[in-house]
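Take a look at the following structure, please.
Excluded from the complex is one protein chain; the other protein chains are retained at their positions.
By letter and in written order, the chains are A and B; residue numbering begins at 1 in each of them.
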Amino acid sequence: MSSHSCRARLECFRMREDYMEIAPTVIPPPAPIPKLIEDLTLLDEVSRRTAGVSRLEMCIQCGTCGGSCPPAADMDHTPRMLFAMLRAGMRRDALMSNTFWICVSCYHCVVRCPQNVHIADVMYTLKGMAIEANLYQSSTAPDFSQTFVDMVENYGRGFEFGLATRHYLKHFPLRLPGMVPMAFGMLTKERMSITPTRIKNMAQLTAILKRAKELEVGHHG
Amino acid sequence: MTSGNGHKPNVEERIGVYVCHCGSNIAGVVDVQQVAEWAALRLKHRGVVIGRDYKFMCSSLGQELIEKDIKELGLTRVVVAACSPHLHEKTFRTACERAGLNPFLCELVSIREQVSWVHTDKVAATSKAKAVVSGGIERVLHHEPLEPMRVPIHPATLVVGGGIAGIQAALEIANAGYHVYLVEREPSIGGHMAQFDKTFPTLDCAACILTPRMVEAGTHPHITLLTHSNVEKVEGFVGNFNVTIRKKARKVNVDLCTGCGICQEKCPKKVVDEVYEAGLGYRKAIYTPFAQAVPKYPVMDVANCTYFEKGTCKACEKFCPTNAIDFKQEDEVITVDVGNIILATGYDIFDARKVTNYGYGRLANVFTSLELERLTNAAGPTNGQIVLRDGKTIPKAVGVVHCVGSRDRNFNNYCSVICCMQSLKFAHLVHERTGAIVYNFYIDMRTPFKDYDEFYQRVMEEGTLFVRGKVAEVTDAARLPGEEGKLIIQVEDTLAGKQRRIPVDMVILSVGLEPRKDSKEVAKQFGISCSTNGWFTERHPKLDPVATMTEGIYIAGCAQGPKDIPATVVQGAAASARVLGKIQQKEIELEPVRASINEAQCSGCRICNNLCPFNAILFHEDSKVSEINPALCQGCGTCVAACPAGAISGTGFSNEQIFAQIEGLLLLNVGEEVPA
Partner (left out) sequence: MDKYLLYPGCSMESSAKAYYDSLIKIAPVIGLELEEIEDWNCCGATEYLGISLAPAYSLISRNLALAANQSNGSRTVVAPCSACYLNLAKADYYMREQPKLGTMVNEALAAGGLSYKPGSLDIRHLLDVIVYDIGLDTIKSKVTRPLTGLRVAPYLGCMVPRPDYEHRWSDHEHPVELDLLLKALGAEVIDFPLKTHCCGGHMTQIGPDTAFELIRRLISSADHYEADLMATLCPMCQLNVDAYQGEMNHHFGTSYHMPIIFFTQLMGIAFGMRARDLGFGMELVSAKKAMKKVGVEVPETAETAAAKPRKGNGLPMPTPLPRKTPKVAEKGKVKK
C-alpha cells in the first residue's frame, strides 16, 4: 500500500462540518401562528418549479394515483390527498408529509392519470421545497440525497461505497452488522469499489453546476 | 371594370349609415358618434346622405329608424355597422324589406367582433371602425337587388339508422302521412337498445318497449324498410336528394320466406356473434340476430358459410319448406328521391382492451357493459343468468367500474353521460339476480334527470357499496390472504383516504360511448361536418341541436353525442318535426348568395370540381365547361378563389365588391375635410 493510495482512501472519508451530526432526527422549526388567509400561492409555486408543464391545476381528485402507488400504505397522505392539500394552501402540512420521500418514481400514476398531471415530477419539486424550507419529519431521505449530490459534485460520478458508509453510519448504524455479508459479497465480487473515480473535466462540470445554481435562485425569486 | 352582370356603381345612390353602440360592447371602445358623423361628412361624395348612431340597432326602435329613413329619405342602400352578420344580418335585411327596399341592398359590417371586442386602444379602434364602415359603403355600391331561389320539397324522407332514434323519427313522419325510407345496415332494426335487458331509471324491459315500435315501423304503410342495406351515394340538394342504396343480398327470397327458423336450426356452422351478442355468444352462418327481429327474414353470412367456402352443405336450402333460399341472389342497387335526410346512426362502445391495467381480454372475468347486457338479457347466451366466463359459476362479489375510457386524456376526454346510471342499473340487476356483494367505483356520480337521483338512492338502499375512486388496476396477482383465485381491484378510496385492495369474482367495466368507426366517412358522404372525435356537428350546440350546416340534412340520437334513451327519442321527434315543417311548406327559399361560372371564361380545367365541399359543381362533357348548381352552392367562395382564369364570381361576393371593399378599407375614397 503506497502513501498515495492511502491518501486517496482517506479523502473519501473527509466529512464536512454539517454532516458531523450524530442524531438522525431533526427538530422542525416552531409552528407559525395561524393566519386568517390561506396560502393560495402554494399551488402556483409548485407548478412553476416543476419541470415540464405540470398540469397540477387539472387534477380532478379521481384517486388513480393513490390507487396505483405501490408504497401508498406507508405514506401519511396518498398522492391525491397531497395535491388536495396543495390546493388548499396547507404549506406546512404538505411539506412535512412523508409522501414524496416514499415515492419510488415508478410512474404508474403518471401514465394512468386521466388529466396527464406530471405527478412524479411534482414529487421531486416537493422534495426540493421541503429541504429548502427545512420541513421534514425524518432526515434520512434528504440526507441520502444530499450525500449522493455531494459525491457527484466532487467526483462527477457516483461512489456507492462512500455513499453507503456515510449514510448507514449516520442513519442505520444498527443495520450495519446485518449487512456485512452483503457488503462482503459486493466487494469480493468486484461489484463495489473502495475508491472513487473522477471524471477528467471536473472543472467544466463544476462551472456548469455553479451557474445552474445561480439561475435556480433567480427562477424561484 | 364592369362586374359580371354589367352593373355600374352609381354614386347617385343614397346611402344610410347606422352605427350601433350595442350598449357598451361597441361604444365602450369605439366612439360611435364620431364614426357616424365622419361617414356622413367625409363620404358624402360617395352617396352617404345620413349617418346615425343608436344604442341598440337590432331593437325594434333601431330597426324603425332604418325603415323611416328608407321611406322618408328615399334611401337606396343601407350600411349597418354593428355585430357579426351571423347574428343580425337577417334582422336588418328583413327591416329593409318591410320598408320596401330589396334586402340584399343592405350590408352589415362588424365593428364589434372585429373591432371593439379585439382591441383596447380606443383611438386606434375608432379609426379602424371608420375604415370598416368605409369599406362597407364602397362594397354596397356594387350590390344588386337579388331574389331568393325557390326549390320544391319532395315529400319523401330518408332516415339512415334503424335504432330508437331512427324508428321514432320514421314513425312520426309516416304517421303524418308522408313516405319514409328507413335504411339500416344490420339485418334487423332495433340498434343498441335491442341488446339491453332493462333500461334506467324505470327498469323497463328494453325489448318490451322497443319491439312494439319496431313492429309498427316494419308494417307501416308509409315506411319502406331497407335492412341489411347501405347508402352508397348521395346526390342533390335540399328538397331534391337522389340517394343510391345497396340492398345487400340476404340469399333469402323474402317473398317466400315465412320466418320459420328451420334454416338456422339446421345450419351446421357456428360462429361467435361479434355484433348482437357482443362477442359473448354464438350464431349460425344463416341467422336472424334475435328472436324479435324486424324484418323476420334471416340473412346469410357469406364469409362464414360452408357452401361459399368449400361448395358443400346447403343444409338450409334442403330443409327450407318454402324453397326460399337463393344462393345466387345478388345485391340490389336502387335509387330513391327524397326531400330531407335524417342521420340517426348511433354509437360504438369504447374498446376496453386499450386500458391494459384493467385486464380486459387478458383476465377472463373482466366484462364490458355491453357483455353484461347480454348476460342479463333473458334471450342472451346464458338465458339471463349472470355467470362468470366459464358459463356456470355465479359470482359472489362483483365490482362495477365507472369512467372506463371516458373523462380520460389518455383515451376520450369527454364524459359519456350514461355510464353512471348504467352502472347503477348493473348494481341493481346483479344484486337482484345473484345476491352478490356489489361495489361501484366512481369519480363523480352523475344522475341529473327525472327520477335519476332517486334511482341512485334506491340502489344505495339495496346495499350496494360505493367507493369513490377511479380504479387504478385490476389484477390476478394475489398478495394478501384471501386474494388467491380472485380478481383484485386496487383503488384509492378517496373519501376514506387510503388505498384498498378489494377481491371480487367479476369486474364490469362501464365503457364509454364513441362515434361509429366510419362516422367521418359517412359525414363526408352526406356533406355534413363532424368534430375531431367523430360526433356529427349540429348547427348550434344550444339552440339547434338537430339541424346541420347543410340544408335538408338532420341528425338525431347518439350520432350527435352521447345521450340516454329519453333524449334520443326527443331528438328523433325533433328532427321529424323539422322535416314535416319543411314538407308542409312545399317549397323552400334558398339564400341567393352563391357562385356562378362565366361560361365564356371557363377553360374546363376542372380544378374547382373537387374543391367544392358541397359537391355543387358539375362538369359538362359536351361543352367542356363547369357549372355550379345554385341550390347546392352555399356560397363559401372556395371555387372563386381557386379558379385560375377568374371565371367564377359570386353574387353577393363578386370581385368588384371585394376590391371595392378593400379600397374603402384603405380609405382611398375619403374626400377633403369639409368645414362644418
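We take it that a contact is a pair of C-beta atoms (placed from the backbone, for glycine too) under 8 Å apart; a residue touches a chain by one contact, two chains touch by 3 or more.
Every value quoted in this text rests on a predicted model; they were computed, and no experiment measured them.
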Discussion item. Going by the stated contact criterion, tell me the shown chains that border the hidden chain.
Written reply: A, B
Response to the item:
Checked against the full complex, the residue among A:Ile60, A:Ala84 or A:Ile102 that touches the missing chain is A:Ile102
Practice prompt. For the chain that's not shown, point to the residue among B:Gly28, B:Pro85 or B:Gly361 touching it.
Written response: B:Gly361
Item to complete: In the full complex, which bits of subunit A touch the chain not displayed? Write them out.
Response: 49-53, 70-71, 74, 101-102, 104-108, 110-111, 120-121, 124-125, 127-128, 131, 140-141, 144-146, 148-149, 152, 156-158, 160, 164, 167, 172, 175, 178-179, 181-182, 185-186, 189-193, 197, 199-201, 204-205, 207-213, 215-216, 219
Worksheet entry | Contact set of subunit B toward the excluded chain (per top definition) | 272, 279-282, 351, 353-354, 356-357, 360-364, 381-382, 388-392, 475-479
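By our rule, only the chains that are shown with their structure count from here on.
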Item to complete: Could you put a whole-Å number on the gap between the CA centroids of subunit A and subunit B?
Response: 53
Worksheet entry | Footprint of subunit B on subunit A - complex, ascending | 60-69, 72-73, 77-78, 80-81, 108, 111-112, 114-116
Worksheet item: For the complex, which residues does subunit B have touching subunit A?
Response: 357, 403, 407-410, 443, 468-473, 490-494, 497-499
